[in-house]
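Below: the structure, in structure tokens.
One protein chain is absent from this view; the other protein chains keep their places.
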Amino acid sequence: MKHLIACLSALLLACAVNAQQSSGPALPKDELIKQQQQRVVTQPYNNAPFWKEARGAVEGYASIPAPEAGVLIQDGGQNWRALRNGTFSIIGGWALVAMMLLIGGFYAWKGTIQLHEAPTGRLIERFTLLERMAHWATAISFSVLAISGLILAFGKALLIPVISFTLFSWLAIIAKNLHNFLGPLFIISCIVTFCVFLRDNWPKAVDFKWLVSFGGLINGKHVPSEKFNAGEKLWFWGGLMLLGIVVGASGLVLNFPNFGQTRATMQLANLVHLTGAVMFMLGAMGHIYMGTLGMAGALDAMKTGVVDEAWAKEHHELWYDDVKSGKVPANRSENGGNAGAGTQQPVAVGGNN
Amino acid sequence: MARMKFICDAERCIECNGCVTACKNEHDVPWGVNRRRVVTLNDGIVGAERSISVACMHCSDAPCQAVCPVNCFYKTEDGVVLHDKDLCIGCGYCFYACPFGAPQFPQAGAFGLRGKMDKCTFCAGGPEKDGSKAEIEKYGRNRLSEGKLPACAEMCSTKALLAGDGDVLSDIYRERVMRRGRGGDLWGHATAYGRPDTKATAPAVQSIPQKS
Amino acid sequence: MLVRKSHDVDGTRLSEHTSMRRFGGAKPSNTLDRRSFLKRSGIGIGAGAFASQLPLGFVGKAEAAAPAEGGGKPEVKRTVCSHCSVGCAIDAIVENGVWTRQEPVFDSPINLGAHCAKGAAIREHGHGEHRLKYPMKLVNGKYVRISWEQALNEVGDKLIDLRKTAGPDSVFWVGSSKHNNEQSYMFRKFVSMFGSNNCDHQARICHSTTVAGVANTWGYGAMTNSYNDMQNTKCALYIGSNAAEAHPVSMLHMLHAKETGAKLIVIDPRFTRTAAKADEYVRIRSGSDIAFLFGMLHHIFKNGWEDKKYINDRVYGMDKVKEEVLAKWTPDNVEAACGVPEARMAEIAKMFATNRPSTLVWCMGQTQHTIGNAMVRASCIVQLALGNVGVSGGGANIFRGHDNVQGATDVGPNPDSLPGYYGIATGAWKHWSTVWGVDYEWLKKQFASQTMMEKPGMTVSRWIDGVLDPNDTIDQDSNLKAIVFWGHAPNSQTRGLEMKTAMEKVDMMVIIDPYPTASSAMPDRKDGVYLLPACTQFETSGSVTASNRSLQWRERVISPLFESQTDHAIMYAFAKKFGFDKEFVKNCKIVRPDGEKKWEEPEPEDMLREINAGSWTIGYTGQSPERLKLHMKNMNTFDPKTLRANGGPCNGDYFGLPWPCYGTPELKHPGSPNLYDTSKHVMDGGGNFRANFGVERDGVSLLAEDGSHSKGSDLTTGYPEFDHVLMKKLGWWDELTDAEKKKAEGKNWKTDLSGGIQRVVMKNHGCHPFGNAKARAVVWNFPDAIPQHREPLYGTNAELAKKYPTHADKGGAFWRVKTLYKSVQDKNIADKVYEKFPLVLTSGRLVEYEGGGEETRSNPWLAELQQENFIEINTRDANDRGVRNNEYVWVKSATGAQIKVKALVTERVGPGTTFIPFHFSGWWQGKDNLQKYPDGAAPIVRGEAVNTATTYGYDSVTMMQETKTTVCQVTRFDAA
Partner (left out) sequence: MKKLLISLVSLAALATFAGCGEQPQTITAKPGTSAAKPDDLPYGEGKLYADRNAWQLQLRARADTQNEYKRFN
């Protein structure tokens, strides 16, 4: 444990030192001005305090009305460069690789989690068309953003050696524009998705239990969950909402430079965007894994909107109970979402598994 | 090996903006793109006001080059940092990274549409054939290949801005600094420890009666 | 950087400049303004914008709208910058008739290749996108295109009609300091033949007080030394000059001098860019220069730092000045008047007096006051006391404004003088009619009467009153009925409100200019305005006189653009219309440099030869076109410190043959680098003070004392100016050739057209043709024989105004209009104007713009650097008024005008002082007059003209306007 702390703190320290290396002067501007005024008298032509001041990214006068035209030297760029090209890219990149390995390992360990019981053939509508559309819009735009983002971030190291400059430039231009134009679309899809799924994602006490046992993954004991289990809720709140806001907002700052934001703002936004995006991708990898390879039946729910009763019972027992008890209609699409209004029996829709 | 450099002498620069328009003139730079600009710090403060002309400084370890996602920057064998506009994707990273605000974009459009980055070329054009139409249109004139130095420095009104081979520049600047010290009150003891006989305070500005 | 505009501007202006000719940016179509372009490219994004991002080789190339490249062999034309008086040489590279590039001229001894923003952007003249492209006429409040014939006929007929009905004096002709020497000279001749003295030009509102004050002190009203000579100074004192912004390249020489040990002192109400380079900066109250200068002189006299021998030998009246200065300008009086405490004053005085030779530099900060003539004389007196005049490294270095304001003053349109300061007395007219080859009687008939012929005309500062004042207060028959602006921007003159009224009252306004200027958009008129396109100095050739009196020859760079014509071609065309074309160009060859495409015109070389033939007074006689061209070709042979050629074809000449360059070109006088320099032989450019004020005054000799003379002079004492009588007395007459004798008989050195007197006196006897006299510290023919400090008419300090009151009012005989002083000042004090308007308002230059600024504000490379007019206001004053930096404010003046400018909250100005640059125009009291300009010819940057708000006040000798000290109040924009 001690070693771990030492390692982590060493890491943090390294980052901090890196960030400190090129930071500004220790003295405030007024003090340097005073020093310069005295220097003029005692040692004419010695401008050292002036240059110290200039180094500190102070804003001077420039008649051109462009933002920051009066800044002679901005030192944020060096920090940004060091962090972006160094710490952030490397940790982020390796984290993504690690996640892939982790998922790969997990798959090798557990394989696809199958249903324990045979499908009943009775289907429950899990997602309406709107819900699915919202989800897929988010999913597709996310994927494009992720891939284009990765091309821009790592293509220089990974792709240029393979496909050379001109081809990569083409690719990067496509990636950049896709990224920039799909970004706002992704934010809109996120908002729609958030609204659509909000009701089913309110945290409940059961979620805590689920969370403690990691959905029974660790000890193998089954924990009942609602329509969305705590893991999914966590993804909803932490991923879709929190990371969505972080990545979306920072992305907008970068995507609309026409509001005259300063370079410092954009550097910070870029780093936040990078961090958020990597975390988003890490989460998404888990989410996608669980939704596809990781768990049988999950993808179908998102594809067709319906699930088998057996699947529902096994994975989302409380929700299943609610549907059974009529609290939640089994087919919301036809009832127009008239929750708890009838005691209709679920109707079989579509094929079976 | 020669290393092309700019030096701006803060004791000489009078913010006349000659360098700025010389550049606009030579390269037909459009409105809104300022490859070079003059910044005055401590404007109006007696004893502390200095002006500096700044453009791409053609860094040895160029941050723009380091962060460019498509690697469109390159360095000539004389240390001039240039870029290939055909490769540039207009992402703006070089602009974030550059300490001097050198990278410029013809637009600042929504959705990150900035157009191709443009910056000071040290009057050395770009990768196209020197002096060709393509080069002039994309990067401006190539004075270096004509045996001339950047227009901004050549036209500087007080010879504050110097451009050229770093060795020559340091010779020029050294000579200037040596001459400035004429009279012995600058170098040696006085520089190191200050002149004992001078007033130790900054030049004062007296108040002026304005009203009756 | 990323966003190029800080604020909203109208679309048309930007669309023209963001067309992204290059750089692969998506190009907005011509009909899109930038904002809608951004919107469209951003939101309605389509394939086009996307494609523009692709790395295609052809992106960018497709945009080519650049001037034609290649093809023709590049030609190099050597010309001279037209933006200030330094005279920076430029090599223009022309391919296929298109000005494609501009190269620095390292060989030029004046600028060594250096340029300021304006000089480095000069090639834009080859584009001229915002120029006036063809003649236009105001019809129903809108400018419509007309043909040149129609314009000439309508304008000409109207002028002929006015001449007949109201007399030739009913037209006011404003010439230009942007004309070259030949054109200025021809302009004066043109107006003379029209029969009037009602002509003037920018020098009136620039250095007229200097010219009058300095010429009356020691002979010639010009910069005594040169920019280059400032390298020799040990101490330079700039008072009322912001050279770093107004004459940036002069700082090359000054900063070099500073580096090699010279002290630089700057005295100014503003902490300017020049002050930032100074060793010592002293802030004075605006308009208190005399208090400062005499305060300094007080210390000089008290400590005995003055040059007693020099004063004894070469100065008249210094004892009286000394008496007054010691009695009146005691340290407490000085501090009360200009705000400089005794200790500081002593420090500056010591620095200036003990580091000799020291030079004194002034510009508009001194000249543009009601007491401008006295201020410049106070400066002269300080220099005389220290023996700094006529010394290399010393002198009164008076930096002039426009490129040829010196030349235009020397040989151009002055209302009180014919070319060469001959005046307008009968003799002067006779001298020039001989030179012009016309009959004096014929010339006289052109005028209303001989009285009018010999009465100084109105001045450009007062033409408004010539229109508006009641006829009985005006000293001519008719009020002014028409005004011709021939290369002059009205926004550089004060009292904008009244000027607008005057512009609306005249029958006709004619604007002959490359740009439509503010004149076209100022008045609310429906008709009676004509705009005629003249070309710039790069579309013609001719000589230009820099501030240091050096003449340089400009080669023609390109053919006149659009339908523009050269100024002399237009003059010639009007002369034909008026029927005096034969007389007008009698000595000139008529040429057509552009074949049938443009009009015929008198050849510039011949016009210069005519100037050479007549301007003996100031030595404009030796600068033949051939010699000037030789200088331009062999710039490299001139030493940039002495300005003298060492070897080569111009061996021994000073660069540009700085006037006086006496005698005929064959005499090979080298020009005079420093005036009144007794350490040199007159044939080496030496000299002494001029004997122009008689030989004695009240029994005191005005001639130089024994032993004081220029080097190698046969006469070793003071002597009067030479004429045929003195020549004969001295027995030198027979040294003239017979031909010379014939011409010189009955003449003096100024009127002897053979040049024989000058030749014999100078070459054979080493004497100065204008005599050898003392400079006058007391100028008895001026309102204040000894310069007196007088408070401005509009001031903020009533107490001082009572102590130092202004002049008494003057009647109409003074430049033909009535001029008020005391009554205005008294009324202002009585009305407590200083309470309503507690801030001093002063104005000045920006480095990017020049003069009225139409030309420079139409140049995108310059316009981008200063996009809005602003007021510099001290932090304290701003906070008191709740004004923040970069916000719009209203500046209200005592005339009732209010102008809308951005606030620049700064410590550049002290509390109680504000500053507004004067180059802007196009807005009128908060409203943009864009729609009033002719289509496509509005300048890119428009703004509020400070002179819309400036007040009344004129110099008591020359009618110089008071621009530097008036009052205003600043309020928040929303508090309107």
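We just call them A, B and C in the order they show up, numbering each chain from 1.
One rule holds in what follows: a residue touches a chain if its C-beta (ideal position, glycine included) is under 8 Å from a C-beta of that chain, and two chains touch if they have at least 3 such contacts.
Treat the numbers as computed from the prediction; the structure is a model and nothing was measured.
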Option touching the unshown chain, where B:Cys8, B:Val38, B:Ile52 or B:Cys72 are the choices: B:Cys72
Residue of B:Val20, B:Leu87 or B:Cys120 in touch with the missing chain, whole complex considered: B:Leu87
Per the touch definition above, residue among C:Arg101, C:His256 or C:His724 touching the missing chain: C:His256
Identified contact with the non-displayed chain, of B:Gly18, B:Pro127 or B:Gly140: B:Pro127
Those residues of chain C which, in the complete complex, touch the missing chain: 106, 112-113, 231, 252, 256, 639-641
Residues in chain B touching the chain absent from view: 2, 61-62, 65-66, 71-77, 82, 84, 86-87, 124-125, 127-130, 135, 142, 144-149, 153-154, 156, 159, 162-165, 168-169, 171-172, 175-176, 179
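In this text, only the chains that are shown with their structure count from here on.
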Whole-Å separation of chain centres (CA-atom averages), chain A against chain B: 40
Whole-Å separation of chain centres (CA-atom averages), chain B against chain C: 33
Of all residues in chain C, the ones touching two or more other chains: 1-5, 38, 42, 45, 53, 55, 848, 864-865
Multi-partner residues of chain A (at least 2 other chains): 44, 63-64, 66, 68-69, 166, 169, 173, 176-177, 181, 257-258, 260
Interfacial residue positions of chain B with respect to chain A in the complex: 10-11, 17, 32, 34, 37-43, 45-48, 50, 52, 54, 63, 66-72, 86-92, 95-101, 108-114, 177, 180-181, 186, 190-191, 194-195, 198-203
Chain C to chain B touching residues, read off their complex: 1-5, 14, 17-26, 38-39, 41-43, 45, 49, 52-53, 55-57, 59-61, 63-64, 66, 69-70, 101-104, 106, 112-124, 244-245, 248-249, 251-252, 255, 259-261, 271, 273-277, 280-285, 336, 338-341, 344, 796-800, 834, 838, 840, 847-848, 860-862, 864-865, 906-913
Partner chain B, residues of chain A touching it in the complex: 33-34, 36-38, 40-47, 50, 53-54, 58, 60-64, 66, 68-78, 80-81, 84-85, 152-153, 155-156, 160, 165-166, 168-169, 172-173, 176-177, 180-181, 184, 254-258, 260, 263, 266-267, 270
